[in-house]
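Note that one protein chain of the assembly has been removed; the remaining protein chains are unaltered in position.
Right after this comes chain A.
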Amino acid sequence: MRNLTLLTVPLLAGCAGRHNWLSSAGAEADRVEGLFWVLLIGAAVIWSAVIGAAVYAQRRQVDPGLEHQARWFIVWGGAVIPTVLVCALLIWGLVILRDITPDKGDLTVRVDGERWWWRVTYDGPDGDVVTANEIRLPLDQTALFRLTSDDVIHSFWVPAIGGKMDMIPGRETTLALTPNKTGNWGGLCAEYCGGAHALMRFDTVVMEPDAFDAWLAAEAAPARVAPDDPGFAVFRDEGCGACHTIRGTDARGPVGPDLTHVGARARLGAGIYAMTADNMARWITDTHAMKPDADMPPYPDLSGARLEALVTFLLSLDHAE
């Protein structure tokens, strides 16, 4: 009994918090949850009936007169009913699959799986709004996700709201998410994709529609960088712009996460560390201690005032007016 209790602890832990797929924070998760409960309860009922019948048959004397009925029982209970049930479940599942992979939504978000982070692109009024590792969604609107991958197969999953859906190199998959509870829900890669797979996460922030519109407008604006910003001088001198883009400056590297408003994100390293000065400094100088195998090379020779200026500059890239 004690062992059984211990076994249930991790199971229950999985049912709490921002990654809980039973927390009903999205319409699609609700659909899947409904299917789950029907399957679970139905399976329990059928299992009980089958075991009950088996026990009953064990205890009964063989009665040759009932052979005809027994045959009918086997044909119906063993073949016809299971076939009908499985087909019904398949149809139900396909209907859900159709509904959560529509052609259009109230807004479109493109997410590109990279090793090991997420490139996120919104359709803004003036073209693409590129950001990374943090997805914001308006409450009660259906966001259509267009999912791609540049390298290996990833899988996009926000358990509390819906999913998951594979991201496959060379093709585009779609997934709809209609969040119905505000909050910050966790997202993650659900398909093993290499060394830092477990550290490939993102935040999904569900906002009131007005707040979302304000956020998207702020995200679409270029960065405000003073021409003589000492931190930006370090950024250029170290060649950070070879990989990273800061819109509004000459840094337009296409490889790593867009840093135009990096200071406005809650986390760094693809949803794994709080966005603090200490974490940013450590990320720059000792990247692989925080995220083994990350493609970003560390800059261990940056220190003192230069490092401080760079970190201050990056954290200043927020939404403040």
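Rule of thumb we're sticking to: a contact is a pair of C-beta atoms (placed from the backbone, for glycine too) under 8 Å apart; a residue touches a chain by one contact, two chains touch by 3 or more; residues count from 1.
Just so it is clear, contacts and distances are computed from a predicted model.
Visitor: Which name from "Cytochrome c553", "Sulfurtransferase TusA family protein", "Tripartite tricarboxylate transporter TctB family protein" or "Permease" does UniProt give the chain that's left off?
Guide: Choosing among "Cytochrome c553", "Sulfurtransferase TusA family protein", "Tripartite tricarboxylate transporter TctB family protein" or "Permease", the correct UniProt name is "Cytochrome c553".
Visitor: Which is it among A:64, A:227 or A:297 that touches the chain not included here?
Guide: Candidates A:64, A:227 or A:297; residue touching the omitted chain: A:297.
Visitor: Specify the residue from the set A:224, A:252 or A:319 that touches the hidden chain.
Guide: A:252
Visitor: So that we can see where the missing chain sits, which residues of chain A does it touch?
Guide: These residues touch the chain not displayed: 150-151, 236-237, 239-243, 247-255, 295-299, 301.
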